[in-house]
Structures are given as structure tokens and as C-alpha cells.
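Here you go, one structure.
One protein chain omitted, others in place.
Right, subunit A next:
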């Protein structure tokens, strides 16, 4: 598996200390000026096979409950990006014939990931998932306008995350895709101020600094500002709609 979240090689315990500057050895020979420690629990480095309940919480900073502010300023994503254009609909993200896979079943969750973005037309010569692989090497998807339009299938953000992508940076989103990303906590849906899909190329190495709302393309040396996440932020920071509802007392804590 070649997923390139910079933090995938780090130990589980380290994630609980977001402020510590880690001895990073990123898989790229790069000079990273300020690569903050990611606070996301990576799917691939879990010491135990991930259960479905972990998956909906993958983007939840482990220390969010105690120190939400700190975690939100120290969160970042780093890796290769995969660039797509405008109006990438859910049929292209995960074609309908794969919708018989049920995302809440662990083996089918993984299988959904192996089909992520398989519906993109042949005009995308570099595929999101290399032939013969089940995971992507691109941890960040960069898109144009109206990403995720079409159906309400939650399989779409699920497939991206299950493939190994952690964040999407689009010029704009279709409502239900954005909503599903937030509600599930599967992928972090960010919006760019400009059309970075025209300035980044698939395979570029990028870092997203959430606290600074900034995307750095290390390959081109350019930096871009991202839009504030707005009022979805509390739900995203809590780790999804269930975590948010529990945090705010809407529903009781997880039953034993």
C-alpha cells in the first residue's frame, strides 16, 4: 500500500501529542518548512484492523475533546495530489454497479475504496488507483467546481477515504457530497479561493495547513489560501454528526 499520508509511518501513541515536533522522515526528499504534526488517526497505521466505528471518526483529532483549539491549529495533510476538473459527479467517484457494497461492512468498505474514481473518463490517463492496487498513492484530491454532484450516495466520500485519500480541495462542492463528508468525517472537504485545479498537476506534492487555511504545492513552490470551513467546522471538529450530537448533548454517549 502506497498511501502517502505523511503520518502513516508514525506510531499510534505519537498522535496523542499534537504539539510535539516529530522526527519526520517523509517519503519524499523535501524541505518542509513547517510540517505540523497531523492529528488524524490514519486508517493504515492502526495497530488493530480498523472496525467500522473507527472509520467514521478517522478525522477526529484524538485530543479534540480536551483541547479542540490546539488540535485545530496543528492539523495538516501532506502527500501527493490527484487533480480532476469540474462537475465530477458521484457516478465517476464510485459507479453505480459498485453500490451493492455496503459501507458499514468492513470488507465491503475496503472494496469500495479499491474502486474510487474508477468512473473517470479515459481522458484521465493517470488513474487514481494504479492497476493492480487497491489503495491510492494520492492522499489529497484537488478538484474544480461542483465536486461530488449527482446522487446522495455516501459511498462517494467513503470510497475516497477507503482508498487512502484524506482530504479534498475543490473550488466548490455539491451540497450532499459536502454534507456526507462532514457527517461521516470520512474526508475533509476544503474549498480553495482560486481554481487550483488548473495550477496543480497530478503527482505534485502538497501540504494543507488547516490552521492557516493554506495549501502549499511543494512541486511548484506556490501557495494558496483556502476558504474558512464555516459553520460546518464544529461538526467536522467533533468528528461527524454523531460525535457532534453527543458532544452537544443531543444524544447520549455511545451505549456499551
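One rule holds in what follows: a contact is a pair of C-beta atoms (placed from the backbone, for glycine too) under 8 Å apart; a residue touches a chain by one contact, two chains touch by 3 or more; residues count from 1.
To be clear about the criterion, contacts and distances are computed from a predicted model.
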**Q.** Protein that the absent chain corresponds to, by UniProt name, given "Trafficking protein particle complex subunit", "Cytoplasmic tRNA 2-thiolation protein 1", "3-isopropylmalate dehydratase large subunit like" or "ER membrane protein complex subunit 2"
**A.** "3-isopropylmalate dehydratase large subunit like"
Q | Touching the absent chain when the full complex is considered, from A:87, A:114, A:134 or A:219 | A | A:87
**Q.** Absent-chain contact - pick from A:79, A:103, A:164 or A:189
**A.** A:103
Q) In the complete complex, which positions of subunit A touch the hidden chain? A) 52-53, 56, 87, 89, 91-92, 95-97, 99-105, 119-122, 145-146, 149-155, 172-176, 179-180, 183-184, 231, 235, 240-242, 244-245, 250-251, 254-255
